[in-house]
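Here's a structure for you.
Every protein chain except one is present and positioned as in the full complex.
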Amino acid sequence: MCCNMIFNPLVIILVSLVFPGIITLTKAKIAGRKGPSVLQPFYDNIRLFRKGNVFSATTSWIFQFAPIIYFSTVFMAMLFIPLGKQPAILSFEGDFVLFAYLLAFGKFMMIAAAMDTGSGFEGMGANREAFYSLLVEPAFFIVIASMALLTNHTSFYDLFNNLHIESELSYLIAILSVYIFLWIAMIENSRLPVDDPKTHLELTMVHEVMVLDYSGFDLAMIQSSNGLKFTIYGALIFNLVLPMQNYFAAQLGIFFIVEFIFAVSVGVLESFRARNKMAKNPQWILALSALAILGFLSVLIITGKIVLMN
Amino acid sequence: MVIVLIILFAATLVYFFLSERVYSFIWLLSIQGVLLFGIAFNNLINIQPIELILILLETLIVKAIVVPWFLNRLHRKNQLKKIHESTVPVFYSLIIISAILIGCFLMSYTIDNEIIQLRFFTVALATVIGGMYFIIIHKNIFSHLVGFLIIENGTFLLSLAVGGEMPFLVSLAVLLDVLLAVLVIGVFLNKVSDTFDTISASKLNQLKD
Partner (left out) sequence: MLFIFFFIGFAIKAGFVPFHTWLPYAHPAAPSHVSGIMSGIIIKMGIYGIIRVLTYIHTGLFPIGIFLLIVSFVSGVLGVTLAIVQHDVKKLLAYHSIENIGIIGMGIGIGVIGLAINNPTLAVLGFAGGFLHIFNHALFKSLLFFTAGNIYNQTHTRNIEHLGGLIKKMPKTAFFFLLGSVAISGLPPFNGFISEFLIYVGMFKELHTGDLLLSLVLLGGIVGLVLIGGLALYCFTKVFSIIFLGNARSNKTEHAKEVNGSMLFPKFILSFFIIFIGILPVFVLKPLAEIVSIFTPDVSALTEIIPSVQGISVSLGIFILMIAGLWFVRKLAAKNKTVETGPTWGCAYTGANPAVHQYSATSYSDYIGNLAKYVTGNRKQFKIIEKDEIFPEPRKFETHSSDIFEDYLVSKPTGKLLQFLEKIAVFQTGNLQHYLLYAIVFMALILGLTILNVL
């Protein structure tokens, strides 16, 4: 039982070590370069953990405390994710609300820490980050509401385990949900087309600029949380596409494959898509919520609330 | 299967209000044509083949290929603007189109008629209202043409909803309508942009004779 409990987080942490590396490698290969090794971000983090810190004189204890809180929230959020038939460590009714709001708490502390430095760059990034996360939350909740409507359950584990693919409309809903989750993951982890993690021009920064003043231990924590957050969203997508299997090893294999495909597709999407105009970002993110409402209406059709067959 | 296509059709309606480039308008129109072909095919597979071929011709060829190609040529020949801004910000338009969709679904809940096939009716009504809203918010004649074509698509769906037995007549009328509209406005646009340099409706309103 004890072994069971720590299995989920262990697997997710293992994948999160190589996840950013796969994305970088994909982008490099598409661009025709050789690319760093897959474990390079992991080595970078180990190196950063061993370094000293440089603080700005303007900052206070919030600046030093925020990465710890951010990492803890992401770690806690990881404890809620089931992997197929393996239940999560913490699972109760309405746990996805705690999941979303814990991540929001991490964001709050990061935004406060960014404003703490008193620099115009961080202020800009903090402002945009708050605004975009405000717009992307409804999409997440509407998708979960559609699934709750379909399966009559309200915890992650029950939701995912009772999601049966029966009619063709369920296929459409599954594809729509995966599509929306994919874009939510790209937005929350500040990837293209909303934000470019490689640019250092202030006009285009959202998330990267908030961590501009960090160094050493703190920076390592933030970067590992980024990788962890990405893997968590990959695990959510994995739960959505998992066909009904009873073999434990098969589920594990499918998990690795899904995460790998997710990382590769993130790399591909980033290489081939340009960044949106900054002013067009809000409406683009809002379109996700509109699509999620469509998914909700489809679920209403499936469950027969809207009687359309006469 | 039909329901899937109908929901995808509603998704293209949402995308119409998200995008602002003329290129994506034209693409969405042709995707809508293909979806309509799928819906009509599914519905009429058990009716006489001659009607089937006519419907096929109308949706797939006219709506999905001919009209977008014509629009594209018009657009390029007159070197029209590539981005058509709307007067209402896109943010609000998205909220409004979601509200229109939800409103149509709610309305279908209260209709208790035997003749109307509800699964087509809701999205058809939403498309017609959405097309009218599209014309309202855009000022450019080209976008008005695109909005008119959206309304025609919605009317086609409505014909499937109401007259399930005899879509032949309705679709013939719609086809005639579409062809005439596109031809007339195309010719008009050609002539207008040869003489003047703008096709903005507010400036053209000042044309008096």
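Think of it as A and B in the order they're written, each chain with its own count starting at 1.
In the analysis below, contacts are C-beta pairs under 8 Å (C-beta built on N, C-alpha and C of every residue); 3 or more make two chains touch, one makes a residue touch a chain.
Computed from a prediction, not measured in an experiment: that's the story for all the values here.
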TODO: Could you tell me which of A:I13, A:A28, A:M124 or A:V241 touches the chain that is not displayed?
DONE: A:M124
TODO: Extract the touching residues of chain B with respect to the undisplayed chain.
DONE: 91, 102, 105-106, 109
Task: Sites on chain A contacted by the missing partner chain, in the whole complex - done: 49-62, 65, 68-69, 71-73, 75-76, 79, 90-95, 97-98, 101-102, 104-105, 107-108, 111-112, 115-124, 126-128, 130-131, 133-135, 137-138, 141-142, 144-145, 148-149, 152, 154, 202, 212-213, 216-217, 221, 282, 289, 293, 296, 300, 303, 305-306
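We adopt the following convention: only the chains that are shown with their structure count from here on.
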Open item on the list: How many angstrom lie between the centres of chain A and chain B, each centre taken as the mean Cα position?
Closed with: 37
- [ ] Give every residue of chain B touching chain A within the complex, in rising order.
- [x] 1, 3-4, 7-8, 10-11, 14-15, 18, 89-91, 94-95, 97-98, 101-102, 105, 108-109, 114, 117-119, 122
- [ ] Can you check the complex and tell me which residues of chain A touch chain B?
- [x] 168-169, 171-172, 280, 282-284, 286-287, 289-291, 293-294, 297-298, 300-301, 306-310
